[in-house]
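Got a structure here, written out as structure tokens. Questions coming.
All protein chains but one are shown at their positions in the complex.
Up next, chain A:
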């Protein structure tokens, strides 16, 4: 029959047999102190059904059912109580205006079949999303992703603005597609990082494992693990180079690793990560590269100190605004 831990775990997963339920019920009666822990563990398990929407519950369909029922109830009321028809007219006017409005909305939703869900992450934060199909997405600061509430049809399509790391569950019959401005990435089951911020002139796609295909206006390109493409948004040109992918997805673990990265681009990352506005003159830092690691749970000062090691700078922090300037003379001062 197995021990009680095993039965508990089976019951939580709804895989227990009746004899086992009997044993468990008796055990709970005999051990009232364990009851809370058991139901809490079950609750953790149950709650994930909502996170995953594992039963594909559709509020739209259910809402239509409810409206039908309300309409029926309305009619019955009118027949049963004809003498208060006058009053009923007022009620009916109110209800029908609500019905018409929501029916109209429903029809619109029906036309689109599935509702798109938008997830946005503000500056200074990162978030992780689990999809119904088992895929995982890490969403970086100031990024937005659009996901359908359920995947229907032949493809799993999401839309991204900003940076995200994808771990896509394999499903050869339903290719996964990531649409960003100017390119579409087609995936069968793999992990990769996309950086497509609107305020950047390029889109970076870095592949960790598996295989992806990139579709741009100029054509298709298959990418292998360890390769990175850079799409120039203005010209549509695509360049391919070898990189160490872990440098580009470490942000999801709270670190950013830069290797000879353009300093202005680094500044943009810093602004997003620490939710600050950097004020600097472009000429001061143009054509400079930065290498180093910044951590999200360090403060902005940490980055500025790090930067100060390689370039003599002055900085001034005033709430969310940070002024940085290069020290022109040889002497180095800091406020």
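We take it that a contact is a pair of C-beta atoms (placed from the backbone, for glycine too) under 8 Å apart; a residue touches a chain by one contact, two chains touch by 3 or more; residues count from 1.
Here, contacts and distances are computed from a predicted model.
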Name per UniProt, for the chain absent here [options: "PadR family transcriptional regulator", "RNA polymerase sigma-70 factor", "Cytochrome c oxidase assembly protein CtaG" or "ABC transporter ATP-binding protein"]: "RNA polymerase sigma-70 factor"
Candidate in contact with the missing chain, chosen from A:37, A:181 or A:232: A:37
Chain A residues that touch the omitted chain in the full complex: 5-6, 8-9, 11-12, 18, 21-22, 24-25, 28, 35-37, 39-55, 57, 59, 62-63, 65-66, 69-70, 73, 94, 98, 101-102, 105, 117, 127-128, 130, 134, 136, 169
